[in-house]
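Could you have a look at this structure, given as structure tokens, before my questions?
Each chain you see keeps its place in the complex, though not every chain is here.
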Amino acid sequence: MATVLGANQYGKAENRVVRIVRDTPRHEIRDLNVSTSLRGEFTAAHATGDQSQVLPTDTQKNTAFAYAKLHGISSIEDYALALGRRLLKATPAATAAQVRVEEYAWDRLGQHAFSRRGGDVRTCVVTVGRDEDGTHVLSGLQDLVLLKSTDSEFKGFLKDEFTTLAETDDRILATSLIAKWRHTRTDVDWNASYADARECLLSTFATSYSRALQETLHLMGSAVLGGQQELAEIRFSAPNKHHFLVDFNGFDADGLTNDGEVFIAADRPYGLIEAQVSRDDAPPPGDAWLHVPGFV
Amino acid sequence: MATVLGANQYGKAENRVVRIVRDTPRHEIRDLNVSTSLRGEFTAAHATGDQSQVLPTDTQKNTAFAYAKLHGISSIEDYALALGRRLLKATPAATAAQVRVEEYAWDRLGQHAFSRRGGDVRTCVVTVGRDEDGTHVLSGLQDLVLLKSTDSEFKGFLKDEFTTLAETDDRILATSLIAKWRHTRTDVDWNASYADARECLLSTFATSYSRALQETLHLMGSAVLGGQQELAEIRFSAPNKHHFLVDFNGFDADGLTNDGEVFIAADRPYGLIEAQVSRDDAPPPGDAWLHVPGFV
């Protein structure tokens, strides 16, 4: 037998790029976490330690910072496309570059003072190949914590001898959503597209009745795809953040009832629902999701 | 020699209490992390394992949830006072109860749908003693991430043979603030007081020129105390979240400059500035800060 090198990639993860635009007294801030990787024909590096075709991860880091100035950050997708193209051009042995970005939002306090907003984080995963067919853009968000305090049920489920869960007509439904959606074009108004998709997710969650988290995700995904014709698909990873009704029955306190009012928020275990909704005429994804962490 | 039992306390930490108020179709949500502890004469429990004077931490947990309903949560301070008084009453051997609360804010999406806001967290530490003098309320916040992209300098500092830091007239100043302020009364409009203090912190940070984080904290503290006469003091723990200007000098790229535009946000090490600002006629703190984690 012999061993062969299989898939491989290398890069610099979690470059914390902060860009201040200060052309006027009213500054702007973009606050990113940027990870880059290169794939291709790097057998020599693995087999004999020959680094002659390897653009160092340190150089990838330098390029991420330089491009925050040279190209600018009108949107994370636009920045990631430019950065990925540059890395691919600089590395002849590479067949593709992947750039992942998370963006942290800030609220303005003044001309040049800001407070970090917290809450959900905007993301993208951009893959750039040697030809246009190999270029893919996923936009998305993570850490979007949503909760419905009613209009959520869970009943009529399959039972076996280990089933003890009671059916319920009214429960808290909560999740910390990760979503990524795939574009079919690269000439998109990325910021407008993102704002529309996020708004679709929020409004659908808020206005729909939920028979299960699966149904709610399906509705949310369909709404996002329905709103933007150029989107091919959307994928979700959604922990079911359980909120258990506290049982007051054992308490010796007159009139202490709990009609969906007091819950304990649990950490672990949690349900984990993952699903993909696609347009029925979506073009194939190619390598758009290759090596993307999490549900694919 | 002999050993003696010294200070001690016990309780239940991190009860995740979620309270839904659903008296009308427009629900309200309060989302808390509640920790309780009891202090007093518990030598028997330590010396011989005699639990007869020990109210179990499990009961403390149950009480925290029951009081979310029985007393309600008009503010975290009011809730913590009620809960502390109850625990003290239920435990004859205790001389004091301390209740710590963190509150996570939610934004409304609809009548009964919410998204978690993220960002800073409101906190309180309430100590209840056997008499009114032993009752103390600290209000505060944590995880308030602030940044100034200019109007911050650091120069004129003491130097020794290990000093290599360059002086600067213009840098990013950023911190993730923890602040706690001590009330001298318990008949306060807690929510209004909190809103005023938080606003003072933000506006002072935004509008002041900074010669060092120490000076900025001092201004912020003075502003909070100046706005509310019943406050005795405020204490800060403020990591200096360093943003280092990226050095483009080694790059072989024409015209690539960095005039305060591209920074790398560093994780560790970080400066850590801690300070207290007091009213000069403040009454003594008693046990208000006893066993409060962090800077005291």
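We just call them A and B in the order they show up, numbering each chain from 1.
As a working rule, a contact is a pair of C-beta atoms (placed from the backbone, for glycine too) under 8 Å apart; a residue touches a chain by one contact, two chains touch by 3 or more.
Because the structure is a prediction, the values reported are computed rather than measured.
The complex in this file is a homo-oligomer whose displayed part has 2 chains and whose full count of copies is 4.
Just so we're on the same page, only the chains that are shown with their structure count from here on.
Distance between chain centres (mean CA atoms), chain A to chain B: 31 Å. Chain B meets chain A in the complex at residues 15-22, 27, 29, 31, 62, 65-66, 68-70, 106, 109-110, 112-120, 143-151, 172, 202-203, 205-207, 243, 246, 248, 251, 253, 256-267.
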